[in-house]
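Just one protein chain is left out here, and the rest sit where they should.
Letters A, B and C mark the chains in the order given here, with residues in each chain numbered from 1 onward.
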């Protein structure tokens, strides 16, 4: 004897086999997209933190004029500028390290006429007139150049925005597809079982009595498929992270997702299932309203 | 009066609305994945062509020993090595161009003790013993170093393989999903119209009479959705290409897809529709075989 | 119990199927609904079980104007009406027992009260051996009897039966009529649409006769004749 409230043989429908597949694939793709977007955000945040609050001043070496003097002049200008939190000379040894790989092992780096670099950290929310600062620096230390990384940062930000936009589009597309699939499954269920639904109605069943069965079915099927899809996606990400070392040095910092990001990813199947439940409820009630 | 051979009201089914959506989304994603894979392949092919047939020999400048002599010695070794098609010294001016950005505008590049570089192009299919060549070069020109780009190329190849694998996985997943969706739509159609199908059978209709209607329906719906999905994907790619300039300099060569690649992408909806048609035929015939 | 006043009905934009129907059915009455095929018998019943709304006129059911009954109130009202549909409308994947139990379950009855009650009724209509069979595995007449059992299980105040003996032989038809009369004696108002002239001839109840969209009342015969008919 079936439990009361399971009069509709939904579990035997084609949709019982269809929904988990769709949900699984959707959650799989959504998880990958979400992971990609979160990763891009993390990378961007790291770069931004590293670069956004900083300037670099370059004081070229010039035969004839002593470098230390000009360095001091530039540092003095920077220190009296409102909004500058710190200004520090990059030690010559670090510069040599940076340049060495480009010159070949045999080069006598020590003899190179390298420019001096001053790293400047800005106070938070500082609003500097960079052009004016640049002029003052050049006046104080002829040849000094100000680099605010703006171009580089803009490029990075644009790439990250593009990744995020694509990921968001994918997630949105998936949500729409999911709603369409659930709506379709429900409408199909109603069509297949139209007679049963009508009889239940005429016998005195409330809309909620019928809607509950469809919503529960959609929820269970979506959750089931979603968990499988999530597992597949996480395995894939893990495998990629594993294989990442084998790819050799890549221009990406080593990155881990935060706990919050993992929680977000883990919640995808549940979110999909709840979404399916709501979509089912809405569809059923809308369809039932049309019956007398 | 309906045309003969359209007894099943498939066009009015929920699946008439469902299949185009699914097909559209699938073709959209498949097109993007395919475009990505083709792009990665093109980039890889370009890099490979540029780098695979070449070596670089670096002869560091050393105070005391005249560079030209060692360069000549290294060139001589290279020229008598079987498999070397050409070996040429990189002019000092090009080297200075390469190094200049790293030293700051004021640096006196001309005074730098830069190493000499020899670019070597290998004959096609040449199989060189790089280790032996390296030894001979060091013997002839002390300090000379051989760089075969192997590490860099391996890295690129790995990245491209990963992109291709992901794209292939996406396309495969989509094909499976498409088959599942079509199979579901067909089975749903058969379930909804089971009575009709049974009556047609008992009246003397052949399996093909019934299967034809389902297959035609699946084909039309998938093609319709697929064309829309393709249009959306192509627009997106075009928009991305458009916006690419705005992103500033990226470490990617300017790339166009070949005509063959475009043809492949353009064929996606048709392929999906044919695939849907075959899936529908298979499903219907399998299901009909179960009827008496 | 039931009051029609100048009621017309049609489907969509079609022609009027019924027009200007005015009549009353007293609580506890028993009527046959007759008329040629296509006269509107099923349509009239549909008006009574609220699956169709009249185009004009007023219908009162259980002392309430149906035009003012909200969607929320419908389920409760429908539970007081038992219907035997002309095409049975059984639920194919539920056993005979579960089909008949449905009105009780939908109304929230306790499982313990359901089973014995349902089994007893099914035995009464001759289906004791088919309690757990699914409707598609039963014969036409067996299905019809399940439909009847489902309509009467809830002791409805109003019983509407559309051609309830079309698929059974005369012996079973008599048995079913006896069931309807028993219910009627316990207070249920009964309306039975039928083409079976023999049945109408054998039972003395008044008729509602539909023809050309109009209703004609045919009074019942005196009680004496009935006893003879049942013999």
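In this section, a residue touches a chain if its C-beta (ideal position, glycine included) is under 8 Å from a C-beta of that chain, and two chains touch if they have at least 3 such contacts.
The structure presented is a predicted model; accordingly, all values stated were derived computationally and were not measured.
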Considering all chains of the complex, which shown ones does the missing chain contact? B, C
Kindly state which of the options B:144, B:200, B:218 or B:281 is in contact with the chain not pictured. B:200
Where does subunit B touch the missing chain, residue by residue? 1-2, 4-5, 7, 9, 12, 195-196, 198-206, 209, 289, 292
For subunit C, the residues touching the chain missing from this view: 11, 14, 36-42, 86-87, 137-142, 145, 162-163, 166-172, 195, 197-198
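Definition applied: only the chains that are shown with their structure count from here on.
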Counting only C-alpha atoms to place each centre, which chain is farthest from subunit A? C
Going by C-alpha centres, which chain would you call the most central? A
What whole-number Å value describes the gap between the mean CA coordinates of subunit A and subunit C? 64
Among the residues of subunit B, which are close enough to touch at least two other chains? none
Shared interface positions of subunit C, touching two or more other chains: none
